[in-house]
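Below is the structure I would like to discuss, written out as structure tokens.
Omission of a single protein chain aside, the complex is shown with its protein chains in their original locations.
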Amino acid sequence: MSRQGLGHIKRFSLDAKKLKNRNIENMIGCVQVPLGIAGPLRVNKKEYELPLATTEGALVASVNRGCKVIRLSGGCLAEVERVGATRGPVFKVKGVREGKKLIEWLKQNEKEVKQVVREGEKYIELLRMKPKMVGRNVYVRLEMETEEAMGMNMVTVATEKVAKLVKKKLKIECVSLSGNYCVDKKPSWLNFIEGRGKQVWAEVRVGRRVVKEVLKTEPEKIVEVVYRKQLLGSIMSGSMGFNGHYANVVAGMFLATGQDMAQVVEGSLGVTTAELEGKDLYFSIYLPSLMVGVIGGGTGLETQKEALGIMGLDKAKKGDSLRLAEVIGGAVLTGELSLTAALASQDLAKAHERLGRGK
Amino acid sequence: MSRQGLGHIKRFSLDAKKLKNRNIENMIGCVQVPLGIAGPLRVNKKEYELPLATTEGALVASVNRGCKVIRLSGGCLAEVERVGATRGPVFKVKGVREGKKLIEWLKQNEKEVKQVVREGEKYIELLRMKPKMVGRNVYVRLEMETEEAMGMNMVTVATEKVAKLVKKKLKIECVSLSGNYCVDKKPSWLNFIEGRGKQVWAEVRVGRRVVKEVLKTEPEKIVEVVYRKQLLGSIMSGSMGFNGHYANVVAGMFLATGQDMAQVVEGSLGVTTAELEGKDLYFSIYLPSLMVGVIGGGTGLETQKEALGIMGLDKAKKGDSLRLAEVIGGAVLTGELSLTAALASQDLAKAHERLGRGK
Amino acid sequence: MSRQGLGHIKRFSLDAKKLKNRNIENMIGCVQVPLGIAGPLRVNKKEYELPLATTEGALVASVNRGCKVIRLSGGCLAEVERVGATRGPVFKVKGVREGKKLIEWLKQNEKEVKQVVREGEKYIELLRMKPKMVGRNVYVRLEMETEEAMGMNMVTVATEKVAKLVKKKLKIECVSLSGNYCVDKKPSWLNFIEGRGKQVWAEVRVGRRVVKEVLKTEPEKIVEVVYRKQLLGSIMSGSMGFNGHYANVVAGMFLATGQDMAQVVEGSLGVTTAELEGKDLYFSIYLPSLMVGVIGGGTGLETQKEALGIMGLDKAKKGDSLRLAEVIGGAVLTGELSLTAALASQDLAKAHERLGRGK
Partner (left out) sequence: MSRQGLGHIKRFSLDAKKLKNRNIENMIGCVQVPLGIAGPLRVNKKEYELPLATTEGALVASVNRGCKVIRLSGGCLAEVERVGATRGPVFKVKGVREGKKLIEWLKQNEKEVKQVVREGEKYIELLRMKPKMVGRNVYVRLEMETEEAMGMNMVTVATEKVAKLVKKKLKIECVSLSGNYCVDKKPSWLNFIEGRGKQVWAEVRVGRRVVKEVLKTEPEKIVEVVYRKQLLGSIMSGSMGFNGHYANVVAGMFLATGQDMAQVVEGSLGVTTAELEGKDLYFSIYLPSLMVGVIGGGTGLETQKEALGIMGLDKAKKGDSLRLAEVIGGAVLTGELSLTAALASQDLAKAHERLGRGK
């Protein structure tokens, strides 16, 4: 490789010293990704401008249009439920008997396990353990509260402590700290069904007139697209994503705010619904598995911190990770509504042609 | 929002004029993401340094370690098969009879459909059409060759032409240009089974001594982790990702080279295998659904183009998108091997603690 | 065990000599399963009485009610498409290179492979081969036409011939004649997407008045139940069965007519849709993977043959297996419609209480 001519990569303003051995190794510079603003988004009676980092033309414009619809509809509602960050180590047992012994022991000694998790870590708490046995394997899904951090590093360290405790007490070996029962950065029904990180629901009611004037289509047509595409189309393709393009918005918000980009995978699982309410439109999204934080990971980088600041979330105050989840939920709702409307009004190809190609 | 104090976001070197209405709207600046280098990776007898953009500590170091193992093993092998970019519009029919008529018509008139796709576009070719009917819906998966571009914009525009032809000839309406039978940016068994974009296989044989000295573990232990975690663990969690962390490497390479970050979702599907060969290790990865290009999208941005240049892929020469797929395949292989070894040697939590926390 | 007191089991009229080493080993008698009749079902302008063997009260009555609705609606439509019986052996290769060699060889030598399949078997024909590679494994889905037989025995024998040919020509070993790429007697997206045996679509339009008078509910309510239960409910539970109770009807018809009861598993996959057409109801079912025959297996047993005779399918004439698939498709449609209506009219628990408990 010639590292000559990396003129742009080398032109960055992040503090390389702080990044070293924390966020990156062998750093040679930075890539720059354009940051656009959509909004304001009105969610739960507050307003936020949305920072989206993307190279996909039309995305910011689409979310922006959605935000306008939401505002004209009096705002959207978002509900967040903490599930906790999870690790699912795999223990190797001699067989079913020893497996049941381990499961029983965990149930009987939950208090001690919780204590071990907290040792030397004040920001973490074990919430629940869910074991699963097959053959000579016991998987244990450890759900942990990690406050305002996404928290996987903490959770991994805590999991190691649990594994050591199990080994000491039962002489049962943990073969792998992650047994893919976590399930980190992979799509899975386990996360879909049980939730992971935060579960987010968002919904809005849009009057018929707003649908017509801003979205250039009708409630019935949006309901039809959701039925034929997001539901039936996803069914026919064996998908876990019963939505139009959650991944676009999740990736844009994650990249802007320093989240772990590999967690876009599970973060974009979910289900869109649309129904008629009289002559108006009810529209909703559901994200079962959103891993986000406002401290740790890439959230402290200068540009990412500024992006969090645009939403007032750069101080990592108590509850800010919930608020971030709310805002992302609302942003996903607006992006989904706008895309669905574009498909319903036969406008997608035109938008792609216009905005994706510099026309 | 106060856009005051966006000092870092506003400090960028990309050409904002070129980005406007092509890659972003309402641009207020850029986020910077640290870029690290791993390698060289020896794949198919060539060597590449790997640009990875990430904020996740330990990732570059891990891939780098994998590259060393690969070099000491004489390099890895990667095979790429073009499937084509796909769109799956949904047509609304009166019922099963009309549905079969549409399917029959597409079969009989493939030549005309292909012609329509090419009109005014020299970089696109319709390869195959795969229809699927349910109730009053016909989904048609259109697989298209798009040369060195990832190509979804082109494919969407071409799909609109096909939809217009169908409407003109059969009076059958396309309800949505994307019927989620594409399947773009969602995990799906359809992509897993049929492939999408490029399918990539990569493999390496690693001698026992190299496993011990560089990876600090044994072939048997790596085989065991793959069996209990990547295979059985993913089975028990109802996952579509039978791997350790493809998403980390795919996201890092995608971000560095200007790919569509939402396509990390399908790009990180896949299956890892590990077997003993005598006393040595056979290790492989498989990516069924990798959507990548070296022209279009974010690949032309200055920093991203430089990152492609690190691998000699910045000129978008014929075959470069295949080469990019090969290199990503090799990079995923090294990252997967290194992580699996870290789990086998009980080293994961330590690495996280050391590299992810600036220690 | 005391085989004393097996008075009823020993009281059977099947010809035990014919069963031995063909249908059963260590035979001690027979179980008797009640056979009920529903119908006539009007499908594709013909009428059939439906034999259903079951011990689940309310099933025959429910299908019978559906048949009445269908008759009052002028009959239903069923379309069948032959996919072929499939086996998916797994070949062990040295790696990706040898894997591609095998796949290429199969493509180049399709004619010879087809010849080998036909040798000494006049009722079988290889239609297509679909290979899939991962690591050191190549799976090949062999789709075969088996005329009026379900045909798995024939297909297995033919697969062995193909495996021997591959071994002779390429020195590549078949590790298992079934590599679960068949996919026999397991639910799978591969069968769902590609189809297996026969694919069946059936549909009916039911006037509003008939829905009200016979089904005691309204088209809107049926549409709503299908949306909230069969589609959304199945989505939320990670199901492959987007239907109410296909398995009940499929099991009842399979048992009556001597089909392989383990193939109820894949035979009951599928998707129900319901839509309003003006003020009337459009209702459809889709079975992607129905393995049925009218010769071989249990179809020749005296009682089962008589049950086939009720539908005029006991002579195994050309096309009779397609007709059986049509009739099963129609029966599933009626059963699904009737159950959905019972749920919509809040009548399910009452029916269970009345018919399932002898009241």
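Lettered A, B and C in written order, each chain numbered from 1.
Everything below uses one rule, namely that a contact is a pair of C-beta atoms (placed from the backbone, for glycine too) under 8 Å apart; a residue touches a chain by one contact, two chains touch by 3 or more.
Computed from a prediction, not measured in an experiment: that's the story for all the values here.
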item	value
Interface partners of the hidden chain - shown chains only, full complex considered	A, B, C
Which of A:146, A:217 or A:273 contacts the chain that the document leaves out	A:273
Contact partner of the left-out chain, one of B:273, B:303 or B:340	B:273
Residue, one of C:260, C:275, C:320 or C:336, that touches the chain absent here	C:260
Chain B residues that touch the omitted chain in the full complex	189, 192-193, 227, 231-232, 234-238, 242, 271, 273
Hidden partner interface residues of chain A, rising order	77, 79, 95-97, 99-100, 132-137, 189-190, 192-194, 201-203, 238, 271, 273, 275, 282, 284, 286
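Going forward, only the chains that are shown with their structure count from here on.
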item	value
Same-residue or different-residue interface between chain A and chain B, half as cut-off	same
Inter-centroid spacing, chain C versus chain B (mean Cα positions, whole Å)	37
Mean-CA-position distance for chain B and chain A (Å)	19
Chain A, residues touching no fewer than two other chains	189, 192-193, 232, 234, 236-238
